[in-house]
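What you see is the complex with one protein chain gone and the rest in place.
== chain A ==
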Amino acid sequence: MAERPEDLNLPNAVITRIIKEALPDGVNISKEARSAISRAASVFVLYATSCANNFAMKGKRKTLNASDVLSAMEEMEFQRFITPLKEALEAYRREQKGKKEASEQKKKDKDKKTDSEEPDKSRDEDNDEDEERLEEDEQNEEEEVDN
């Protein structure tokens, strides 16, 4: 599938799935309706971003953060999203913390293993590999043994 880098559309398959989740079983969604919702979603992102950016600027910050997005939802009168978004944020932070701790644990284990074997130089390389692997999401732990 050739995608232009400036493609501002969201993938059809994902949009369709989200729509189906929101509607009762067996409801048909016309192609036109689906396409319209997809466009609406893109417009929503733009509107939310612009709104969030105003809050960031008010706070004299150049980087949009989570609270800017939450404030934007309030402003756009989507208060109903705020609770689920806060829950998602908590879950995301826990996940990130978990990954960080796992990475530190692996580093500790590795240090124990390689203490007597390899010099400091290769230990740095191992750490880089660990970070890469974590970003690709958790993989089979057995693979680690090959190092």
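Convention: a contact is a pair of C-beta atoms (placed from the backbone, for glycine too) under 8 Å apart; a residue touches a chain by one contact, two chains touch by 3 or more; residues count from 1.
The definition used in the following text is that contacts and distances are computed from a predicted model.
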item	value
Omitted chain, identified by the protein name its UniProt record gives, among "AP complex subunit sigma", "Glutathione S-transferase", "SKP1 component POZ domain-containing protein" or "Chromatin accessibility complex protein 1"	"Chromatin accessibility complex protein 1"
Interface with the unshown chain - residue positions in chain A	5-11, 13-15, 17-19, 21-23, 26-30, 32-33, 36-37, 39-50, 52-53, 57, 62-66, 68-70, 73, 76-78, 80-81, 84-85, 88-89, 91-93, 95, 136-139
